[in-house]
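Please read the structure below before turning to the comments.
Let's look at chain A:
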Amino acid sequence: MNLWRSAACAAAAIGLISSASLPAAAQKEIKLGIIYDYTGPFAGGGSLPAAIATKIAVDMINERGGVEGHKIVATYADAQSKSDVAINEAERLLNEVKVDVLMGVFSSAHCVPMAAKVDAAKRFMWANVCVASAVFKGKNLQYVFRPQVHSDQFGEASCNFIAENAKTKLKKDPKDVSVAILYEDGPYGTGVAAGNEAKCKELGIKIAHKEGYAATSTDLSALVTKLRRARPDIILHTGYNPDITLFLRQAKEAGLKFDALIGHGAGYGQIDKLIETFKGDVNFFYNVDPVAAQLLDPKTLAPGVGDVTAEMVKRYKAETKVSEVPPHASMGFNQQWIFLTDVLPRAIKKHGGFDPEALRKASLETDIPNGGTIQGYGVKFFPPGHQMSGQNERSSPVVMQYVDGVTKIAWPANLRTIDPVLPFPAGHAYAR
Partner candidate 1 sequence: MLDLKNIDAGYGAFQALFGISMQVNAGEAVAVIGANGAGKTTLMRVISGMLPASAGAMTMEGTDLRATAPHKVVELGIAHVPESRRLFPRLSVEDNLRLGAFIPSARAHFSERLDYVYGLFPRLKERRSQFAGTMSGGEQQMCAIARALMSKPKLVLLDEPSMGLAPVIVQQVFELVRRIRAEGYTVLIVEQNVSQVLKVADRAYLLEVGRMVQSGSAAELAASDEIRKAYMGI
Partner candidate 2 sequence: MMFGFFSSLDCSLDIFFVEALINGVLLAGLLALLALGLNLIFGVIDVVWICYAELVMIGMYAIFYFVQVLGLPLPLAFLLAIGLVACSGALLHYLVIRPVLDQPPINQLLVTGGVLFLLQAAATMAFGIEFRNLGIRLGSVNFGDMSFAWSRIITFAVALGAMIVLWQFLTRTYIGTAIRAISQDRQIMPLMGVDQKKVYLATSAIGGGLAGLAACLMVLQYDIYPQIGLQFGPLTFMICVLGGLGNMVGGFVAAFIIAQFITIGGSCVATEWGYAVAFLFFMLVIFVRPQGLFGAKS
Partner candidate 3 sequence: MAMLRVDGLTKQFGGFTAVSNVSFEVAEGEILGLIGPNGSGKSTTFNCVAGMYVPTAGSIAFEGGEIGGLAANQVCHKGIARTFQIPRPFRNLTLLENVALSAHFGANAKLSRAQCWAKAEESLAMVGLPTDAYTSTDGLGAAALKKLELARALATGPRLLLADESLNGLDHSEMDQAADMLERIRKEKGITIVWVEHIMGVLMRVVDRVVVLDHGEKIFDGKPAEAQTDKRVVEVYLGETDH
């Protein structure tokens, strides 16, 4: 075993909590500041898997010898599910730890203000997980990039899925299908709901009810009553973890019935947690998310990508002892991997380093075709001047369905691994 490799392992181990840099090896370093919610409601809403997988990516790269002779030194910070803490941590990482790149960020509520701040300070930020379109839309950000899908696409995916399946499954014209849009009222929920509303309207799907609520609500029974009154066929829900649990529990208690529920990431990406709480009740639920990498057929992807996925899944399972690797793990890992294997090497080689300007140029040159990443999509960023500049234009989510604890892909048709079950079969807790 070579010496510096063990040092890197030790560094990575300490890195989880440490802000100290290792002086031992006189080697060039690149400092990353990675912010996730390790505690609080967002932690259970998907932030933790993303954080773990992000760290796996960093560890793997370091084990391979780093990037262009540079060791990756990551400082991980906890935003505690609070935006003001996230902002303060960003300040600290950028200006006290003096990281070269700010990364991570689960919640869009943190992402939006933080991205604007980092950009204004002309520092470089790479967003792994947060999806709100509002991060980029109309902001003309220069130094913030996100290969991840964005919330408008989430909203559109579910409506498209409904429109395509209404006739065959629900025996109704899409115009006769009614949906209810529920969302946590942060940038993420609001963004997805706006996408839902716009797309469903465009497709002629009726919106029986649309309502936002605070993710920290302790009582959603009034909302449930309104849904029972509005009688939607399909519920489009966007939320984090405690609020989803609360909603499902109160909906069941109040006898709310519907044909299908489509969740949009975050809490719905954590199927393990939902099954733990609700057992069979969450069977046949849908979730819109970037795909969990292990679900894709490696043959459809670029050569070598499948091996990376396999390695990530192996390490993730070893670390967390879970059976199902959630989509958030893939998101955290994938974006990290793209940065470390595509953008960063190019910046160092071609643009002479990893200052924000070099990273920016390298990012703008990114051109990964579809199938080139573990989540299937390719990467090319909208150029400056575009209203979404900095956002990946090639990303796309999928609609997944949970069937008996196994995740299947139900949409788009070309990736499909299941004929969607719609409506709920008789005897289901929420079946009409």
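Annotations
In the analysis below, contacts are C-beta pairs under 8 Å (C-beta built on N, C-alpha and C of every residue); 3 or more make two chains touch, one makes a residue touch a chain; residues count from 1.
Regarding selection, all candidates are chains of the complex that A comes from, given by their letters.
Note that the coordinates shown come from a computational prediction; the quantities given were computed from them, not determined experimentally.
As listed, 1, 2 or 3 are all part of this complex, and the one touching chain A is 2. Chain A makes touch with candidate 2 in their complex at residues 39-41, 43-44, 80-81, 209-214, 216-223, 225-226, 228-229, 241-242, 245-246, 249-250, 252-255, 277.
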